[in-house]
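For this depiction, one protein chain was excluded, whereas all remaining protein chains were kept in their positions.
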Amino acid sequence: MDLMDRFRQGDRRALARLITHVENGTPVGRAAMRELYGATGRGRSIGVTGPPGTGKSTLVDQLASVFRKEGLRIAIVCVDPSSPFTGGAILADRVRMRHLQDDPEVFIRSMASRGALGGLSRATGSVLKVLDAFGFDVILLETVGVGQGEVEVVREAETCLVIEVPGLGDGIQAIKAGILEIGHVFVVNKSDNPGADRVAEQILTMLSLNPVPPPWQPPVVQTVATKGAGVEDLARQVRRHWEHLDAQNLRREHLGRRRIADLAEILKCRALGAASQRVLSRPEYSELRRKVELGQMDPYEAADRLLPFDGIEEWRLP
Amino acid sequence: MPDSQTKIRVIVAKPGLDGHDRGAKVIARALRDAGMEVIYTGLRQTPSQIVQTVIQEDAYCLCISILSGAHNHLFPEILKLLGEADVQDVLILGGGIIPPEDVPALKKLGVSEVFGPGTSTSDTVKYIREHVQPRA
Partner (left out) sequence: MKRTPKPGPLEKWERETLPRSLERMPERRSTFVTTSGHPVPRLATPAGGDAPAEIGLPGEFPYTRGIYPTMYRSRLWTMRQFAGFGTAEETNERFKYLLEHGQTGLSTAFDLPTLMGYDSDHPYSHGEVGREGVAVCNLADMEVLFDRIPLDKVSVSMTINSPAAPIFAMFLGVAEKQGVGFTKLNGTLQNDILKEYIAQKEYVFPPGPSMRLVVDSIEYCQREVPRWNTISISGYHIREAGSTAIQELAFTLANGMAYVQAAKARGLDVDEFAPRLSFFFNAHNDLFEEVAKYRAARRIWAKMMRDSFGAKSPASWLLRTHAQTAGCSLTAQQPEVNIVRTTIQALAAILGGTQSLHTNSMDEALALPTEKAVRIALRTQQVLAFESGAANVVDPLGGSWYVEQLTDQMEQGAMDYFRRIDELGGVIPAIEAGFFQREIAEAAYRYQKEIETKDRTIVGVNDFALEESPIEILKIDPALEKKQLERLSAVKSRRDNDRVRLELGRLREAATGTANVFPPLLACARAYATLGEMMDVFREVYGEYVEEATF
């Protein structure tokens, strides 16, 4: 039986293998994405981000447990950075997901950011769609909120949770990372530590400074994930956001935006792929590269010779 | 051997009650520094949790570290569950304190190699690169 048939029959090993194909951008993966695309848009996606040390994995573990009690099938994708030097990564988010390890209706997948062309958001977006097509009701996506790349990743999800904790030093970390704007629900975790109320106040103040108040007012929830405290309330707020999305037809808008983004990404990737293939296979490429290396020619001139601007329109995409 | 485009994904697992994670952490770092993606399970995983992790993560290789002397119980249990799930294409390696005389029996069960104390991490890296089965 082929991989896609097994996938459609609910074989988790086929699911896992298909994710590998999609992540690696293989022909099998591309073909599968085309086939599955129409079956996506059913499952709810939740992005979870925040600075390191805020207890995201534990919170995801607890939140997923609440949804499990309601009978929902859960997939979790944990993204961690790859080493820029070696390309390797250590992915250890599973360590904290102890409540879910023995549950056959939960699927956890770790991903390294890899930093490939086309971006992390494309790869994770595709993986989310594979999980959606497989039939998971809720797909949680956890990333370390440290940079623009991670912000893009979380935008893939229709509901974004931003996690803060008291005592991480000066002010709210999210402001620095620019992720305040994308949060639908804010969580002050480890709220049994001193200063939790102040962090919550700060977040509310920052949100109130927004010149155009959005129709959705992001709530701030306090939790102690290690003890499960406040997690029911968090799940309630997430559900409220779902209801809001549905009532306002915003979910359809979100999915529409994601589809356009997918198209743009696919085109960008193909264009880049086609261009580089065309350029790199030109016989004079290695000679020009050598000249640039030795400083005998500037890179702009070399680029003009390899890929003149007015040549672009002549490209024929396969 | 996979081509250079695909990342080798390795699980470093600590089954049983043993908390000695020095070796597991050293090997995890060495594999990462060799460009692999390492999924670390954390301590005290049951055989069934480890097998689920192998399946969900679609790992190429499973490294199991045991220093408690329970290897003759834990390895067979993990391999039995992998067999029941029809997982055939994962390279299984052992590490920790495992007496040489126990190794033949483990190999018969399906453990490819056992790396005892004093193994150089670069030997392990090389072994994994040469022995993992290709993924499409």
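We just call them A and B in the order they show up, numbering each chain from 1.
In the analysis below, a contact is a pair of C-beta atoms (placed from the backbone, for glycine too) under 8 Å apart; a residue touches a chain by one contact, two chains touch by 3 or more.
Treat the numbers as computed from the prediction; the structure is a model and nothing was measured.
Of the candidate positions A:V95, A:M206, A:A275 or A:V292, contact with the hidden chain is made by A:V95. The missing chain, though absent from the display, is touched by one residue of A:R42, A:K227, A:R290 or A:R305; that residue is A:K227. On the side of chain B, touch with the chain left out of the figure occurs at residues 16-22, 25-26, 28-30, 32, 40, 42-44, 46, 68-70, 72-74, 77, 97, 99-101, 116-118, 120-122.
Contact residues of chain A toward the unshown chain are 53, 58, 90, 92, 95-96, 98, 226-227.
Basically, only the chains that are shown with their structure count from here on.
Between chain A and chain B the centroid-to-centroid distance comes to 29 Å (mean Cα coordinates, whole Å). For chain B in complex with chain A, the touching residues are 5-7, 9, 28-29, 31-42, 45-46, 48-49, 52-53, 55-58, 85-87, 135-136.
Every residue of chain A that touches chain B in the complex is listed here, in rising order: 12-13, 16-17, 19-21, 24, 26, 28, 82-83, 86-92, 94-96, 101-102, 107-110, 112, 114.
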